[in-house]
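In this view, the complex is presented without one of its protein chains, the others remaining in place.
Chain nomenclature is as follows: A, B and C, assigned in order of appearance, with residue numbering initiated at 1 for each chain independently.
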Amino acid sequence: MRLLVLASQYRVLIILGLTLVVSALVVPGDLAPSTLGLGLDRAATIGLIAIGLTVLLIAGQIDLSGGAVFALAGIVSVILQREIGILPAAIVGILVGAVAGAINGALVVGLKVNSLVLTLATMLIFRSLAHWITNSQPVTGTDILLSLALAKTYLEIFTIRSALFIVLIVLLHVWLTRTIPGRNVFAVGSNPAAAKESGIASDRIVFLGFVLAGTLAGLAGVLQSLVTNTGSPVFGSELTVAVIAAVVVGGTRLEGGRGSALGTLGGVLTIGSLTIAMEFQSIPAYVQQVVSGLILILLVVLDRAVTTKGRAPGTRPALVRDNPITQGENV
Amino acid sequence: MTDAAMEISGVNRNDRFTRGSRLVDMLSKAGLALAILAVVLYGSFASPAFFTAGNLLNVLTSMSIVGIVVVGMTFVLVVGGLADLSVPATIACGAILSLGLQPLIGPVPAFALAVALAGLIGLLNGVLVGYVGINPIIATLGVGTIGLGIVQAAVGGVIVYGSNTASAEFAKGRLLGIPVVVLIFLAIALIGHFVLSRSFWGRWTLATGGNYSAAEASAVPVKAVKAGAFVITALASGISGGLLGLTLQSARPLIGSGYEFSAITAVVVGGVSIIGGFGSVPRAVAGLVFVQLLTNVMVLQGVRTPVQGFVLGILIVGAVGMDAALRKRGVA
Amino acid sequence: MTVVADCALDMRGISKTFPGVKALSNVNFAVKFGTVHAVVGENGAGKSTLMKVLNGSYAPTSGTIKVGGNEVRMRKPADAQALGIRMVHQEINLVPDLTVAENVYLGRMPGKWTWLRKGEMIRKAAAVLKELGAAINPRERLGNLSISQQQLVEIAKAYAAQPRIIVLDEPTSSLSEHETAALFRILRKMRGEGIAIIYISHRLKEVLEIADEVTVLRDGSMIETRPIEGITAAEMIRLMVGREVSNVFPKSPAEIGASVLRVERIGDGASFRDVSFDVRAGEILGLTGLVGAGRTEVARAVFGLSRLVEGSVSVNGRKVVINSPSEAVRAGISYVPEDRKGDGIVPGMSVRENISLPILRRLTSFGRIRRSADRSLSAIYVKQFSISPPDGERRINLLSGGNQQKAVIAKWLAAKPAVLILDEPTRGVDVGAKAEIHHIIGQLVADGMAVVMISSELPEILGVCDRVVVMRDGRASAPLTRAELSEERIMALATGEEAA
Partner (left out) sequence: KTVCYVTAADSHAYATPANKALEARAKELGVEILSLSQDFDVQKGTEQLNTCVARKVDGIILWPLDPQAYIPGLARAQQANIPAILINSPMSDDAKPFIKSFTGPDVYEEGKLAADSLSKALGGKGSVVIIAGQAGNGTTIGRVNGFTDRLKETNADIKVLDTVNADFDQQKALVVSRDLITRFGDQITGVYANDDTMARGFIDAWKEANPSKPTPPIVGINGQKDAFESIKSGEMYSTIVQSPVEDGRLAINTMAEIIDGKEVKDRLPIPLTVVTKDNVGSVEPAF
């Protein structure tokens, strides 16, 4: 039992280690820094969005619209390049992400509706907008050299994108564990009613959480568009699921109140290196699917096993049962 | 309050209790009917092709396949299971197997086996969600991914064609002028409605969604009930997939993608609560009718696909927002 | 803010209407600084609602509130807190995923700017908990505590905020005598500091002990405010119910028969072990002890809600293995849980649907619920227990606590059990309803049922039980017979200290 609990606490490290070891065995030169850097860059897009989602999930909310915001922000940043220049266009793109997040947040807080359904709807809206303004055709940027520069690796490991991700996730870790607003996020996710009663501005926290998630999705989308010099309405359609998987593998609970930035980092890296390792082996996509699905389920089952059995058998779950993912509907 | 009840209480302390929530209650029930009516009226004015038997039958036929899934998904939402995201996998399973097995064991056994195997996927979901206690979103996402991967590996990505014309004719045919798929959908909806609103299983489903621990402490087999909702959805999707395969006479692994969102959309627009404990099959079907009619009107008006998506998105926001507002007034 | 006279709080003409219920009508309520002001009333009288209006949780439909002489408007709890008002809720309202210390300082964690000063917070929280006499580790995750421990944290949280007005809504309902005494020490200290204390309880003995003034509510209206001197429990009860309530604890006259439920050396590997007792037909067996002694866990394990790892259970002389509540029901065991909101009711369902839930299968033919059987079942119990309002179709969460409790008991009687386990059946239930519940229990044993009653309230245990088992730290004492029963004896067994 002890072992299981330990295994679950450090599961991300264990899996990450296992993945690296296995891939080192099967892939020639996998542990070379450049390959690691590749995995990291691969993980950066998922990772940036995962940062926002980690906060939201801890606060008991979810955002399914990240992939669509990703596409929309990228498109805007590319379209505007010709009009206002690359950097301003990029900033506007990120702002689009922020605004999209603000819309999500305002609707969830204002209408007091379940965020799962709401962001399902806004996902549709943002995705439709992306198709609408591009007439469903991909759009092209002005400067391909910039793309090349952005994708360059420094110190053999970091691209600008992956370095940004690492910095942000470390910041997130400090914020979540060491600051009062960070702790309040947990309170809001764990028991919204109690948080409210205690004078915590839960609505504001939830709203800002959505803004953060939108902004980061926007940032990731803008970076992606700069790196590929393209904005496309179909970008990011597979992203949301991967991001949720990464965050959950990292031990953040979908019901709110529990989670950590470092866990998310581990989850993102795990998924990144797993993909690279499997790709190096030329494993067919559907086998990759089966493997990722199995890992996801096994991890969550393990988590269940230790959180229910880790406590003395027979003890019952906490009295406060408000499920925060459902927050909003019956306040 | 009935007169008899008044008599029992005898005392007048009970005039504190009134039935203030009735109006709101009605409004939340009638809201959707009004919305459907509005769409029908608008459609009839805007497009001469709309209010024709042919078009309405088209709408009905188009919604039947997803409608069968909607019936199952209602159970998932009511039992507090959030959503079943493995529907694309179960539909693919139903479609591919019901066609692929035809040459081996004949059309009817193939169909039955396809539905049964889809049910098995549902059982896996159910065990993970109901017995192991995993969040349904994650469990069905994972199981769906695995299922779809296996299906793809099994058929190697190629299209599976039907080989039995009789079954194809049956699935595409009509009975008394009504397409067979529509009849099957209606039958399944009726059964679903009966089970949810009249049978002990339905009461258990509502109780489990309403308060899991209280239901457990009331000797309701909550785990089985929760698992059951996923099995029901998987069986429904299996049937839906099988019918889809038969009508199209071809099936690909990705044949069912998008059906999970359409089904959830319909159920939610129908006002079924995503936190569970509340909802009915007619409501979900009404949600489906509304969405389908609206889409149809837009198509007939030549509205472009992205704009349709945009409108639909706004609509869902409106629907859930209104539902939440009404519910808040109805019962605090 | 200048304090006008000693009037801490003055609520005038407060009304509050919920859809379907007028919870408060034109209530006037004033509290002075440096006093303990008790509020009593039957279940559903509107006590909690009045306090939630004061706390900013509910906006009043009409009326004015003056705090410290100034008129205020409160839109949310934070507004009330800014005015120095703190409330300990009837229902526990804490964050399970944060630590105890973080809960105590929830919403006002100490720190410069936004950095969290964890060490300081834990130190302070430990001090407050110690003062309350609660042995709780401030670093522990709150969700791992028992209800009563959580209740203590809830009190600590309000106390640590150093309020000017503190509202305690049935704070002792899940506390033992020992912890109640510690709480009263603190309350007296706070009174000495000039804090206004509003104290809601159904335990009139406590009210007489601690309060300076008492306000009685009935059916949403203020009946009277009086100084505590010169008022008796009987008088308070008369004001509350508007009639005389004679025998609060009726002794059971039933004839004792054969042993119905016998548990032998059971244990769950964690919260209790080596517990043995038996209950006979027509007998009420009391199960008491301090908070967290493991009574609830025993009951839940016997009922199949959690696992037994050792020992045996037999009903009517036959050994039974029970792994789920439905097996328990089949074996003839019913269990009324202590946590009504969490385990007792399905809030979205009507009283009728709640009552028929455990025995639904018996009301169905070919899977279909027989509507008439369903209706008549609930009608019988609504009438028999005079559930108010007497309408089986009303959603159960719109009923007051006591009426909900009656419906939950009805639910379990409908299962026609051989033995009924009641876990704190009268917790947070008013005197009138309490007497009714005791009356119902009396009837049941008279009809030959065996009853196990878990209660923390000694007078209740002494009043109704034929034999009493005392638990301490997961172990059970040998049963005490009526002749051996006394408050001192029970406390000695419960605390492990020899009686003086």
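We take it that a residue touches a chain if its C-beta (ideal position, glycine included) is under 8 Å from a C-beta of that chain, and two chains touch if they have at least 3 such contacts.
Worth saying up front: this structure is predicted, and the values here are computed from it rather than measured.
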Left-out chain, listing which of the shown chains it touches: A, B
Selected from B:159, B:178 or B:191 as touching the chain missing from the view: B:159
Candidates A:233, A:250 or A:293 - the one touching the absent chain: A:233
Of B:205, B:218 or B:247, the one touching the omitted chain in the full complex: B:247
From A:115, A:134, A:184 or A:198, residue that would touch the chain that is not displayed: A:134
Touch residues of chain A, complete complex, unshown partner: 34-35, 38, 41-42, 45, 131, 134, 136-138, 140, 144, 147-148, 151, 224, 227-230, 232-239, 276, 279-280, 282, 284-286
For chain B, the residues touching the chain missing from this view: 47, 49, 52, 54-55, 58, 61-62, 65, 152-153, 155-159, 161, 172, 179, 244, 247-250, 252-253, 255, 296, 299-300, 302, 305-306
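The criterion applied here is as follows: only the chains that are shown with their structure count from here on.
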Given chain B and chain C, the chains that contact each of them: A
Farthest-lying chain, centroid of Cα atoms versus that of chain A: C
Separation of mean Cα positions, chain C and chain B [Å, integer]: 41
Intercentroid distance (Cα basis), chain B paired with chain A, Å: 29
Chain A residues counted as touching two or more neighbouring chains: 317, 321
Residue list for chain B, restricted to those that touch at least two other chains: 213
Touching residues on chain C, where the partner in the complex is chain B: 17-23, 219-220, 303, 305, 324-326, 328-329, 335, 337, 342-349, 353-354, 356-358, 360-361, 363-364, 367-369, 382-383, 386, 388-391, 394-395, 397-398, 411, 415
List of chain A residues in touch with chain B within their complex: 107, 111-114, 116-118, 120-125, 127-129, 131-132, 136, 241, 244-245, 248, 253-255, 284, 286-290, 292-294, 296-297, 300-301, 304, 308, 317, 321, 323, 325-326, 328-331
Chain C-facing residues of chain A, complex: 178-184, 186-187, 189-191, 193-201, 257-258, 311-321
